[in-house]
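A protein chain is absent from this complex, but the other protein chains hold their places.
Letters A and B mark the chains as written, and numbering starts fresh at 1 in each.
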Amino acid sequence: MESWIVKNLWLIPALPLLAAGLSALLPRPFRKASATLAIGSMSGAFLLSVVAFVHALKNSGPDSAKEFFNFAWLQFASGDVGVLKLGWVLDPLTAVMLVMVTFVGTLIFIYSVGYMAHDENFTRFFTFLSLFAAAMLGIVIANNLLLLFMSWELVGLASYLLIGFWYHKPSAAAAAKKAFITTRIGDVFFLLGIVWLYHETGTLLFYDNGNGCLEQTALSKMVTHATVGGLAVSAAIGILIFIGAIGKSGQFPLHVWLPDAMEGPTPVSALIHAATMVAAGVFLVARTYPLFEVTLPGLAGDSAATVSTALQVVTWIGAITAFFAATIAVAQNDIKRILAYSTCSQLGYMMIGLGTGGVAVGMFHLITHAFFKALLFMGAGSVIHGCHDEQDIRKMGGIRNYMPATFLTYAVGMMALSGFPLFFSGFWSKDAILHAAHSWSVSHIPFYLGVAGAFLTAFYMTRQMALVFWGKYRGHERPAVATKTPQLLALKEEIEPHESPRVMTVPLILLAICTVGLSLIGTPAWPWFQDFLGSHHSEGFTKDTVQIIMISGLVFLLGVGLGVGFYGYVKRKTASEPDPLERLPLGMHTWFAKKYGIDELYELTVIRFNAWAARACAFLDEWVWGGVVAIVSYVTLAFAWLNRAIDEFVINLGFDRGCERVSRGGSLLSRLQEGRVQVYLRVLGGALVVLVLFLIWGGGK
Amino acid sequence: MTPLAGYLLLSAMLFAIGLAGALTRRNAIIVLIGIELMLNAANLNFIAFWRFGPNPEALTGMMFVIFAIAVAAAEAAVGLALIIAIYRHYKTTAVDEVNHLKG
Partner (left out) sequence: MLNQMTLSFAIIAILIIAGATAAMTFRNLVHCALAVAVAFAGLAFAYLQLNAQFVGLAQILVYVGAVAILIVFAVLLTRGGEAAEKKVFSASWIWGGAIAVAVFGVLAWAIQHSFASQREPLPEAGASVKQIGTALMTKYVLPLEVIGLLLTAALIGAVIIAMREEDKSK
């Protein structure tokens, strides 16, 4: 039995796609039209998502079947096996993700109207935003791994287009290229996983009345099958799929593109690189979770004795990234880059949550993170906008006096991210993760790394807030200001920050409210979210729970305290002062600031090798294949020349000479025609003589 | 030498003389005279053979000569008329100079 919404779930991504298509046809001056299309379509998608959510609420429960709708798309071989089916699925995971993406998306679209108001490529921006939204929603509803992959690639494309939106800037163009290529590396492995999965199970549909690849039969088949190193096939496929997620979600070692992606406009950073696209990797793991968690003996169950290798890989990578990215964030000076590394780190947390605690734990943090990270990015965008496109926090300061609304909302976001106890959603979601990591049977190291990361998160966020919002405004040293005329300097608005327009601040306020509000749905006291997503860790209050809450709170206080100590009391006076942290031993600060030199390492090895290979191929193409082609062309030319030579010198000349000879012979012969009768007579006489002689000698006497 | 041979030799000589004149003289009329001499030499030849030939009763040679004389006369008339016409047109009777068909 299929309800209307399940059958027509495709409308949700179709609306933004239609908006993108129409907007692409609009000429540049039609700014209002394209913004209306985008925001309108996203709002429509949001409404439909709410309907879907309500429907999913009605059908929820621990043993509810997933509702899906499949249809045959392509018949590429005869019979039933040759049909490629696509479809969409509506389960609690889909529902919450849909609501989050559409809601945050709509708010960010509205915000962009204000942020991009001065940009001349306004319509193009909204076209790409709508395209991105359509692709992201496609990922969310897909019931087929192939459809998911197609949308995945589209999302990558939209990200490329949006990061490189200001393509005239070489750094932006390079960043877009880097993002695309790095995620591509992950996608190659993802595709390998898809192909292998299809080979093993013969289907790419997730749920198909028992035939799907995430259902009992397929899973048992894959988990019993062992491959290299004793690894179960399901785990191997899971790891391959996870590598795709590593690329998209900016986990170590494919994280290098995320900080550079900050070259794009801030709404892009907010939407794509905080809330939604980077979350797609986490979502992918959550979606294919049955594949990850299935182990021998027996199938996925809460009493699994062993943890599958795939989940272990997920957890370890997540833990490393969480800690590693946090250390780098401590030493950054660009307001958006701090937030970018923070995103990497938080995504690592989500991976820890998925690996140790299951879908619900990871997804809860994903949802809360989406809200407060989008809030933080939009707030940062507001600050940048207000400070006349300044992004270095050393050149800001005291902004809370100039931009109060931004300050308050940013503070809410910062509290959530750092994990302020009890009132903010970030605290509860991070707490759930730490709780799950603590009770992980394999190892406790992810837990310690998570705690350390939490401490660092609190510390660098406090540092950022102190440097940006407190103290004295340090922006007067900017060269752009110094070149302004005295008359302009007299105008306060030209040099000092100003508050952003309401179209930008209202979404901030809405998001702040949600950040606080979401905390209510996932606490151990009322784990509605976890139950909704079918998690098995809803045990309510235990001794462990209180212990973890205490540890989280303590860590938060420690981080904030140190941050205030370093940056709050000793106020920074000038922009070019050295950072207090530079006094750390062993040059640790330089290591953090230089991002551990990973970019440079990649440059020296992979990039250089790639460039060499490209040069070798170019050489081969130009000289070897090109040489062959050139030789062929030269041979052809030679033949043509030979042909012409023969034609001109042999045939023509022969013909000419022949004709010449004939005419010469003719003129020679014509000389016989004397014109004089007597000559003819003489010839006759001579002939007579000859004839008679002939007769005499020949004929006989 | 038999009489027949004598007459034949005579006719040959006459023929040669006529031929020499026709081939060497410049005036067209003399050429025509030469041709007449050649014809006459042939007639003599015929008569000689008739006289000394195997069958004089058949009168073959004589008949031939009669017709030859008639033809020769007609031809001389026409030829001389042509020479007169050419003389009128080219104002000369020298065969050397009437070589307008020279290739």
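Everything that follows uses one rule, which is that a residue touches a chain if its C-beta (ideal position, glycine included) is under 8 Å from a C-beta of that chain, and two chains touch if they have at least 3 such contacts.
What you see is a predicted model, and the numbers here were worked out from it, not measured in a lab.
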Point to revise | Contacts of chain B with the absent chain, listed as residue ranges | key: 1-10, 12-27, 29-30, 32-34, 36-37, 40, 43-44, 47-48, 50-52, 56-57, 59, 62-63, 65-67, 69-78, 80-85, 87-88, 91-96
Exercise for review: Please give every residue of chain A in contact with the chain that is not shown.
Suggested key: 676, 678, 681-682, 685-686, 688-689, 692-693, 696, 701
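Operating definition for what follows: only the chains that are shown with their structure count from here on.
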**Study point:** Interface residues, chain B side, partner chain A - complex
**Key:** 19, 22-24, 31, 95-96, 98-103
Review point. What residues on chain A touch chain B, complex-wise?
Key: 669-678, 681-682, 685
